[in-house]
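One structure is given below, encoded as C-alpha cells.
The full complex has more chains than appear here; those shown keep their coordinates.
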C-alpha cells in the first residue's frame, strides 16, 4: 500500500520530519511517500496562507502517480474538501484524524497549536467535525518555523501550554501543528497522558480505509469537479 | 465611495449582470466597479472550483487600486476569510449579506441554490454564520451557466423550487447564486414574499460599513498575513 | 427616506443622544425622526421593564405617521417581534443590527452591557439570533442612567470592561446599551479595534432594507395581528 503524505507548505525540512514521523508508525507493507508542495507559502499560519497552499497541494496530489490514499500534513486540514473531490483515493486530514483518534481514548481533549491567529480557524474546524463540546483549542505562541529551529524556545512554550491544559482538565492532548510530529512520544511519556500527533494518527486512518476498501463517496458534496474551462495561470488545474 | 464587486469566476457575462444588479441598488454617491477574476474556473460548483477561484479573487482585489470596500459575488463566499485577512478595507460575502438581511425580515428562510452538490457546502456556511436553526438550503438543479442561457429551463426550475419552499413554511427566500441577481424583484412580486438577492444585500452592507468607518478587525483570526516566502507560480502572492 | 427611531424608554435626554447618533451616520436623503415612548419605564433594565416598554413603543410606532422603516433603540430589542408583526414597514433592533454588522468584520465579539441582570437576557437574545458560538456578553456594572450623568464613573467602568474583553480575545466590541451611542468612535480610536454602536448600525440596516424594497414577511411568525377585541386600558391597541 502506498500512502502519499503531502506537506502543503514548501518547507522541505518539515516534509522530512513529517515523512519520518509517518514512516515510524507505518505498517510493514505500507510505503510512505512524502512530498513537498511545489508552490505557495513556506508555512501556513492563518486563512491567507491556507488559501494559497491549496493549488500546490492539488498539484502534488495530481503528480504523485498511483497511490492508495493521501494525507494532508497541515493541522488546518488545508484544502481537504477540494482534495477529496479531486482525488480517486481517500484523503485524510491530520486534524480530523487526530480528533477521531483522541475521541476514542478520552472525553475532554485540548488541541495545542502554534499562534493565536490559528485558534479561531481551528475552533471552526473542530466545530465542523462535530467535536465542539469535547475539544478546546489553545496556542503556545511559538511560530511554525520556530519548531524547526533547535535554538528557539518553542519546545518550552509547548510544554508549558500542555501542562496548563492538563491542569485545566484535559484528559488527552492533540498537537496542533504538523511540525510537532516528532514530539508526541516524548511528551506523552513526560506528562503521563495521551499526546496525539495528527500525522501518525492519519497514517493509521489511511491504512484502515485502504484495507477496508473504502473510498470517498462521490455522491453529493464530494462529487468530482464538473468539466469546465479554467483560465489564466490556473488553467493547468482544469477539471476534465 | 468606491465598492469593488469581484466576480470570482471568469465568466464576463455574469460579471456584467452582477455589476448591473449592484448599480441598480447603490446609493447616489457609490461607485460600483465590477471586475472579473483574471484566472480560475468559469463557474463555481463545489469545493474544487471554490479553491481555485481564490487566487484570482485575491489578484482582483490587489490590482483594483484604492477602494472603500469589496464584495465577493459568489454565493459560497469564496475565499472570504482569506480576503478579509488580505484587504485593507472591509470585504462582504453575498451569502452572509443575504442571510443577515433576510434574518431581519423573517424567522424562517430558505436558500434556493443551483445544484445538489452545493447544498452541503452551503449548509456548512449557514451553520458557521450561526443560522443553522433558521435556514434551509435546497437546490433547483439548474447549473450556474444555464442561468446565463435564455433558452434554458433554469428559470422555471427556480420558480418551482421557490413555490415548494414557501409551501413548506419558508417566510422569505434567499437566491443562492450570484447569477440569479437580476431575478429578485420579479420573483418577489410574483410570489408575494420577500426574495433576497445577495449581491444587492451586499452592496447595502458594504455601504453601511464604509459610512460607519468600520473595517475588518486585525486582531486574531483576520490578522494580516505574516511576511514569509511564497514559492513557484504563486510567488506573486507573497505577503509582505 | 424617513426612518423612525423609537426610544422605548421615557428618558428624553437619551432620545436626543440616540437621535444625534442616528443623524450623524444617516445618508444624505435620510430623515431621522427620533421619538420618545409616551409611557412606561424611564430605563430598561431587566425583563419587567422590558415588558412595560412595549405598549409605549407600539403607540410611538402607530402615531408616527408614514415612515419607511423603524429602529427600536434599546439593546434588548424590546418588543421587536411584536413591532414587526404590527408595522407595515421593516423594524430593526439595535442588538440584532450590531451583531450582524460586527459579524462581518470579526469572528469573536464581546457585547459590553450595563448591569449583570441584563447579561442572561442578552445571552438569550444572542443565542436566538444565532450568534451563541461567536459572542460573549459582559457587564460593566454602570446603570443605564449613569451614562447620562457626566459626573458618574460610568465611562471609566465601560473602558475597563472593554480592555478586559480585548485582552481575553475579543476581536470587536459591541456597545450593549443605546445610551452608549455617542461613545463608539472615541472608543474605537482609543482601543484600536472596531467598536460597534447598535443605533448607528441599525440606521444603515434600515436604509439598506428600504432601498432594496424589502419588508417584513407577513407569512408565518410575523403575520399581522388577527382582528379581535382588546379590553380595558389597552383597548386602544386593538388590532383591526
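As written, the chains take the letters A, B and C, and residue 1 is the first residue of each chain.
What we mean here is this: a residue touches a chain if its C-beta (ideal position, glycine included) is under 8 Å from a C-beta of that chain, and two chains touch if they have at least 3 such contacts.
In this text, all values refer to a predicted model and were calculated from it rather than measured experimentally.
Undergrad: Total subunits of the complete complex, with 3 given?
TA: This complex, considered in full, is made up of 6 identical copies.
Please note the rule applied: only the chains that are shown with their structure count from here on.
Undergrad: Roughly how many whole angstrom separate the Cα centroids of chain A and chain B?
TA: Using C-alpha averages as centres, the distance is 29 Å.
Undergrad: Please output the residue numbers of chain C that touch at least 2 other chains, ranges allowed.
TA: Correct list: 107-108, 133, 169.
Undergrad: Given the complex with chain A, which residues does chain B contribute to the contact?
TA: 10, 38-43, 45-52, 54-56, 58, 79, 81-82, 84-86, 116-117, 119-121, 124, 127-128, 143, 220-223, 225-226, 228-235, 237, 239
Undergrad: Which residues, counting only chain B, touch chain C once they are in their complex?
TA: The touching residues are 25, 27-29, 84, 90, 92, 96-97, 100-101, 103-108, 129-134, 166, 169-172, 185, 188, 193-194, 196, 200-201, 204-205, 207-209, 211-217, 219-222.
Undergrad: Which part of chain A faces chain C closely enough to touch in the complex?
TA: 116, 119-120, 124, 127, 132
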